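Only one protein chain is missing; all other protein chains are in place.
Note that the chains are named A, B, C, D and E in the order they appear, and that numbering of residues resets to 1 at the start of each chain.
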Amino acid sequence: MRPSGRALDQLRTVSIETGVSLHAEGSCLIRIGNTHVLCTASIEDKPPPFLRNSGMGWVTAEYGMLPRSTHTRSRREAASGKQSGRTQEIQRLIGRSLRAVVDRQALGERQITVDCDVIQADGGTRCAAITGGWVALRIAMNRLMAKGLVTGDPLLDHVAAVSCGIYAGQPVLDLDYDEDSAAGTDGNFVITGKGKLVEIQASAEGAPFSTEDLATLMGLGLQGTAALIAAQKEAIG
Amino acid sequence: MRPSGRALDQLRTVSIETGVSLHAEGSCLIRIGNTHVLCTASIEDKPPPFLRNSGMGWVTAEYGMLPRSTHTRSRREAASGKQSGRTQEIQRLIGRSLRAVVDRQALGERQITVDCDVIQADGGTRCAAITGGWVALRIAMNRLMAKGLVTGDPLLDHVAAVSCGIYAGQPVLDLDYDEDSAAGTDGNFVITGKGKLVEIQASAEGAPFSTEDLATLMGLGLQGTAALIAAQKEAIG
Amino acid sequence: MRPSGRALDQLRTVSIETGVSLHAEGSCLIRIGNTHVLCTASIEDKPPPFLRNSGMGWVTAEYGMLPRSTHTRSRREAASGKQSGRTQEIQRLIGRSLRAVVDRQALGERQITVDCDVIQADGGTRCAAITGGWVALRIAMNRLMAKGLVTGDPLLDHVAAVSCGIYAGQPVLDLDYDEDSAAGTDGNFVITGKGKLVEIQASAEGAPFSTEDLATLMGLGLQGTAALIAAQKEAIG
Amino acid sequence: MRPSGRALDQLRTVSIETGVSLHAEGSCLIRIGNTHVLCTASIEDKPPPFLRNSGMGWVTAEYGMLPRSTHTRSRREAASGKQSGRTQEIQRLIGRSLRAVVDRQALGERQITVDCDVIQADGGTRCAAITGGWVALRIAMNRLMAKGLVTGDPLLDHVAAVSCGIYAGQPVLDLDYDEDSAAGTDGNFVITGKGKLVEIQASAEGAPFSTEDLATLMGLGLQGTAALIAAQKEAIG
Amino acid sequence: MRPSGRALDQLRTVSIETGVSLHAEGSCLIRIGNTHVLCTASIEDKPPPFLRNSGMGWVTAEYGMLPRSTHTRSRREAASGKQSGRTQEIQRLIGRSLRAVVDRQALGERQITVDCDVIQADGGTRCAAITGGWVALRIAMNRLMAKGLVTGDPLLDHVAAVSCGIYAGQPVLDLDYDEDSAAGTDGNFVITGKGKLVEIQASAEGAPFSTEDLATLMGLGLQGTAALIAAQKEAIG
Partner (left out) sequence: MRPSGRALDQLRTVSIETGVSLHAEGSCLIRIGNTHVLCTASIEDKPPPFLRNSGMGWVTAEYGMLPRSTHTRSRREAASGKQSGRTQEIQRLIGRSLRAVVDRQALGERQITVDCDVIQADGGTRCAAITGGWVALRIAMNRLMAKGLVTGDPLLDHVAAVSCGIYAGQPVLDLDYDEDSAAGTDGNFVITGKGKLVEIQASAEGAPFSTEDLATLMGLGLQGTAALIAAQKEAIG
């Protein structure tokens, strides 16, 4: 029934390649089917201004799409002079999701910026960015720990994200572009390694949905993020 | 236990005053406790460019806060030269929420812009904007119908929104600013007159939350929006 | 002869409601007929950079129109990314007018920002903003004095403003929108409680005017601002 | 008493050199003492969008200062990414002043842009721009007439401008920078060849002023613009 | 002598992988040592506005660096709201270089945009972008030809680019970052398959250089681009 022939609760093929950047303190290229996102974590030794002398650090995220990561070329945001509302919404979500599993006291007065750049898009880019962004952040945190710059691990748990939605009347896991553009309801589930919720966003694209629908999608989301967290574990060895 | 002394499932006092604008095709001033939002609906007789010759219309929303609607003065977005990511995220949410109950075919090739301007803020401004924005839109739609410009009612149902969260370990309905800034989990529930879900956003501000927490908040959200929809009905007579 | 039926030298109904903002140090909603402007004064405990260590303070103003305060919806300046030339011209005028009656030495190293937001427009918004802005400023100054933060009153006199023009060949006081858009000559008169001039701007919209015309308009301006200053006195009790 | 040794009612030396631009349809370099402004008029054969198919034309103005036209270097507006409020206010004034003597019906559906660029500043740049801008416009209009592109003269009268103010307690004509920065009251008088008023702006920089002061400054303004108009006549031969 | 141990006239390892984008009409990932640039060519079926009804097409280029492609993280241009002067200079160079070998008449009224995004930077990114951009363009042109949309080949020749400079007193080919940041003279040579020059830019970073130095660098440039063109040929098979 799905355009890709996947089972309703089947993720696309997941691959997370680490160490893809010569310069970044942490990096990975995450591929969820044809959605490819390059994630890098960059450590700065000072916190943002609002945290100076607070003893605490910050983790933030930026998101971008290469102009031809999409079916038809999108305008380059640097050329149009501003980031779209969608871009800002997504990068705020990534930042919140990652900070939810960071002990900012343990991190100390430094800032880590996680850049998530979509090299190729086929639906689910924000979820891939969260899942891959966590891996880049994990590697950067490991480096801080290996250098003895932090005492204790500032990263408290895994976090991963997946989209679920109602496509052709059926609840499906991990929507690709064809499904996403036709889905009646679409949600993003950001979930920790302990199966706790960090952020849930579900939206009726067509007809409003029921609380039962939400519960079903939530179940798929828990299943999907568990598999993604297993992939994270494998990637960081 | 709540700073305001309200019961856990108690809304703030709700007041919706209609016809507050001399010029707008629909308008109201919604007051949810100390949160006051002026909502106006403006009809344009042509659709946005991407809908020309489609036979369909569009409903969009814009959101703003007056600089001193907040505890300390915020910078005026017109002066800073751009809308913040938060503003864009909120106005996108308002627009999606209202469009979920609009029959865009019945509306025909016109655009209605719902402006939601926060005169005074005390938490929950985006939810008040959706609830009040619906009233302004309803009045504008009534005007189109009264003039015979549309056949059938392009507005299919009510929609209202309320925030719920976990404050001091307890699930509470309709957070005010004091609660909002201290809440562990915070969610916005956008729900129709038939009790269907249009959009759910729940986010862990502190520790991640459980699916049981989400279910509890959902229950409060259904209760709160039902009361708000009753207030909408009373307002439009 | 006037569209509103007013006498040539008759002001519209004036109402100034104070204390309309929960948060601002001074506030009022001024209504000059159908022109409604919300004015708030916000005190900051440090001066702008160019006055650091000068012993002197600053009063500045910002002006905005809600998108649907006008007959047809105007574009939101925050969305268009800049304030129009008209907006900047008006807020510079409001700031100069208020500073003309402020003893900046007595104010000390702090800044007061007066925000004037047009809720509904029917001509004369800049004049209403000056007249109402003074009331908000007066209340904020009273608060500084009550707290013993200033010695002596930093506000030296009243200031109020009114527009006068030549409409249908006749000099008229306090133009509303219908008159303003058809007036041959249009002027704004900013005048103190002692009847001294702070700023005069008169402009030929159609044919150039004579010095006699200007003198006539000046007389109306003095009469109108005297009445507005009486209303200010009543408002602040 | 004046820093320059001039009499109270004495203009600076005025020189208007025409034909200074190889490309522009009309041009002059106006020198009022040490204030030098290059004015060019550029004709476009189509009107601005809001006048299409109206049968009428438009005259608009732009104003700029070279970065080192001032005592200390000012930031280049093109580099800072926007025109200041002052720049916009001035170019709006120039445009209004010139349009006051243009028969836009006779001009027909075309637009003339008058660029006024300050090469060197010593006070009174906006007045010099109006006076010189008129000369550039006159020459461009002559060209339209010589080519038979308009029937009748679209330029109805001269217009010129001068600043007058109260310096060291005395009313003075044509303030230079030293006087301007110390003046208690400062006004700009835009006046036609027939001695009619196009625009009056007078502002208290220090203490508010009286209606008698304004009348005195007005007299100086009439005298000064009459002399400037004589210089315009001489320049265009 | 070179930090990398390369001979003075030795290129870094070159790899050009084609078909790396699911969506673009032409694409490659070019790697010149540690400099990696993703190049995509996107065809639009209409020309830019200035070429409408001219019978001719256009090729343009855009360039960007991912924020952490560099040693320390650079600010994202989309977030800072504008492209730097360096970025604009580079993308103008890429566009000119590619257009030099395009028959715009044969291309017909369409536009091809070549996006060059630096995934990882180690010197020479603009040259890699030209060399790889040509490959993406070649593939897109092949697609137009295969579909019969053009008659004849609109791409007249190869074009490739390499940097050469004087490092530690010696002329060297293909500077990496360590060499580039210390070079006394640095030049970029854009050369066709026939060994003709498209663009030469040579600049003294330290002491001015002689015409003999330029001739030596030119020789290296011819040698280097010949090798790069061989790599292009191999890549496109």
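To be clear about the criterion, contacts are C-beta pairs under 8 Å (C-beta built on N, C-alpha and C of every residue); 3 or more make two chains touch, one makes a residue touch a chain.
What you see is a predicted model; the values in this text were computed from it and never measured.
Undergrad: Quick one: say which of D:46, D:82 or D:194 touches the chain that got left out.
TA: D:82
Undergrad: Which candidate, D:69, D:185 or D:225, sits in contact with the chain we can't see?
TA: Of the candidates D:69, D:185 or D:225, D:69 is in touch with the missing chain.
Undergrad: Which one touches the absent chain: E:11, E:129, E:144 or E:202?
TA: E:202
Undergrad: If you put the missing chain back, which residues of chain D would it touch?
TA: Residues in contact with the chain left out: 21-24, 27, 34, 38, 40, 42, 44, 62, 64, 66-73, 76-79, 81-83, 87, 113, 115, 117, 119-120, 122.
Undergrad: Which residue numbers on chain E touch the omitted chain?
TA: Contacting residues on chain E, toward the hidden partner: 82, 85-86, 88-89, 91-92, 96, 100-101, 157, 187, 191-192, 194, 196-204, 207-211, 213-215, 218, 222.
One rule holds in what follows: only the chains that are shown with their structure count from here on.
Undergrad: Could you work out which pair in B-C, A-E or A-B copies the interface of C-D, where over half of the contact pairs coincide by residue number?
TA: Having compared contact pairs by residue number, the answer is A-B.
Undergrad: From the mean C-alpha coordinate of chain B to that of chain E, what's the distance rounded to whole Å?
TA: Taking the average C-alpha coordinate of chain B and of chain E, the gap between them is 50 Å.
Undergrad: Quick check on chain E: which residues sit in contact with 2+ other chains?
TA: If we look for residues of chain E contacting two or more partner chains, we find 81-82.
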